[in-house]
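Down below is the structure, laid out as structure tokens.
Other chains of the complex are left out, but the ones given are in their true place.
Chain lettering (A and B) follows the sequence in which the chains are written, and residue indices restart at 1 in each chain.
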Amino acid sequence: MYIKRNISWSLILRFAWKNLIFFALYAATVFYLYHIWGWTHIDIPFEPLSVIGIAVAFYIGFKNSQSYDRFWEARKIWGGIVNYSRTWANNVLSLVEDDRSAQITLIYRHIAWINALRIQLRQPNSFSIRENRAIERLFDKHGERNPVCNGMDDLLGPKEVEALENRKNVATHLVKKQGQHLKQLLAEGKITEFDKQIFHNNLEEMYNLQGKCERIKNTPFPRQYAYFSTVFTWVFLLLLPFGLLNVFETQLKELEVGHNWWYIVLMIFFSILISWIFSTMEKVGSNSEDPFEGRINDVPMTALCRTIEIDLRDMLDEENLPKKIKPQHNILY
Amino acid sequence: MYIKRNISWSLILRFAWKNLIFFALYAATVFYLYHIWGWTHIDIPFEPLSVIGIAVAFYIGFKNSQSYDRFWEARKIWGGIVNYSRTWANNVLSLVEDDRSAQITLIYRHIAWINALRIQLRQPNSFSIRENRAIERLFDKHGERNPVCNGMDDLLGPKEVEALENRKNVATHLVKKQGQHLKQLLAEGKITEFDKQIFHNNLEEMYNLQGKCERIKNTPFPRQYAYFSTVFTWVFLLLLPFGLLNVFETQLKELEVGHNWWYIVLMIFFSILISWIFSTMEKVGSNSEDPFEGRINDVPMTALCRTIEIDLRDMLDEENLPKKIKPQHNILY
């Protein structure tokens, strides 16, 4: 998650440089063919193009709005994970009879669960976006995209860790373990039937939160909506210089002659500008579609997991709390 | 569900080829009449056409947005089924006193329920979409659209399967069976009144999830909205070449003569392009309206049912877990 108000131009260029060069070359070629080679019949009227432009802007708007919703839902779910982590810890501390060791086990296993979930969500899948290398290298350098499963041993003890190894879905299994532990605590008389109801409501909520994350992770933004958004945008952008030829030309005739060079520079500049606006609008949405990949606009799960861990250890009155995750180049992972 | 980032052009053509040929022939005919036959009075001014174009783009946008919502709600419901399947299994394992056989029966019956629901939702109905044969054959080849009800015997035992046969709604009945089983377990003292409350909340949730699926399945996207979206798009597309005649012609006069052939090719190409964009925009929504039919953009219920089955059997500590469903030609069913 980018956490500065303004995005630096160097970062914008990192994303856009390939396209900008392409737009410049493309527009230059089109204008070259028209003026120098004299292919004056290749221009197309701008009126239908402006209808396409508006229709495409709608379509992009729809896609961006839905992509934003995916991000925001993902963030809400992780907000829910924060809330229910606190509730879980509070319930453990208030309801379980004085058995500090059981309390610690229940809370540590919960911390293991959020980290297991985070790591599962960070695995790449078949429809992930790939940016140009300048961008990918930036993320790789930060080293937060291929998370290592560390610290499970400290949280769970080696025996429990071992039992997790062949499980198909580690997070699912950890919640089941909580259920089994509660069963045992009930048998030992350390919680009441009333407490069990409360705890099982929490576990239900945790499965809901986990499943909602997995839903967003495993279901791409429907490709027919997303992909055609890109295609339509590019069709529009490829037609654009031909249309600009037409409107600039009409104007050119009304003006005095002799400013051809200026006129060509202006057209190319203008063409790049419009192309950049539309391609950026389109890209802005594509970058929010999948919110768990550890990219610039994604949910900062590493930081959230750490915040939860700090809160829960603080509730356990531990000292030597771990430190908050700091942003790298203004990006929080 | 299509699970690659980009849609291959061969797949796009499979959907669009009929329309593309029609657009080409139609535009060619119109231009032929105008230029060769000299029906120069058939062109219509583009200005009102651009108002229609924008209004139609709005209308399509509304429809696409609602169609997407239908898909996404369907996916959310199945996400809920995943979550409550895990919660059900966890509750069964944590709350039912040590009676492994009852636990297995309650969990297997649940697996039977999700599969029964899937099969009921996959039945075709009176308002299903039909694509051209190239597409339908593709889906048929994958063989996932006419699901066979296999494996019920293994899950339920022959006697219980037999009792299901004349039931009007098998899924509804399976949940009722769970309720009856719980009643018996309570009588045998294997669950408490507190547990019964928890379990019955789960059953309530299952009826909610099932009913929500049935609502989307049985209620088409209101036909007055959907059908007129198609009609208006086609009215616009049929008028388009007449309007393009008008704008291109104005421009033609301003240019030098002698490039008629080029001009006609350009017009036809441009006409096909706009027509394709609008008809594709329109189609993109139509294809998401009904999310349970086992088509390219639908909820991958077969894969989800298998995932649930794996998870639940893993929670039962079974070995020899079934394998994940694999996509066919990048489509997950």
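Assume a contact is a pair of C-beta atoms (placed from the backbone, for glycine too) under 8 Å apart; a residue touches a chain by one contact, two chains touch by 3 or more.
Keep in mind the model is a prediction, meaning the values are calculated, not measured.
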{"item": "Copy count of the single sequence across the entire complex, 2 present", "value": "5"}
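Everything that follows uses one rule, which is that only the chains that are shown with their structure count from here on.
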{"item": "Geometric centre distance via CA averages, subunit B-subunit A, whole Å", "value": "25"}
{"item": "Residues of subunit A touching subunit B in the complex", "value": "40-45, 47-48, 50-52, 54-56, 58-59, 61-62, 66, 126-129, 167-169, 172-173, 175-176, 179-180, 182-183, 193-194, 196-197, 200, 203-204, 207-208, 210-212, 214-215, 219-220, 222-225, 227-228, 232, 235, 239, 246, 250"}
{"item": "Interfacial residue positions of subunit B with respect to subunit A in the complex", "value": "1-7, 46-47, 50, 53-54, 57-58, 61, 64-65, 68, 71, 75-76, 79-80, 82-84, 86-87, 89-91, 93-95, 192, 194, 197-198, 243-244, 247-248, 250-251, 254-256, 259, 262-263, 266, 270, 273-274, 277-278, 280-281, 284, 287-288, 296-297, 310-311, 314-315, 321"}
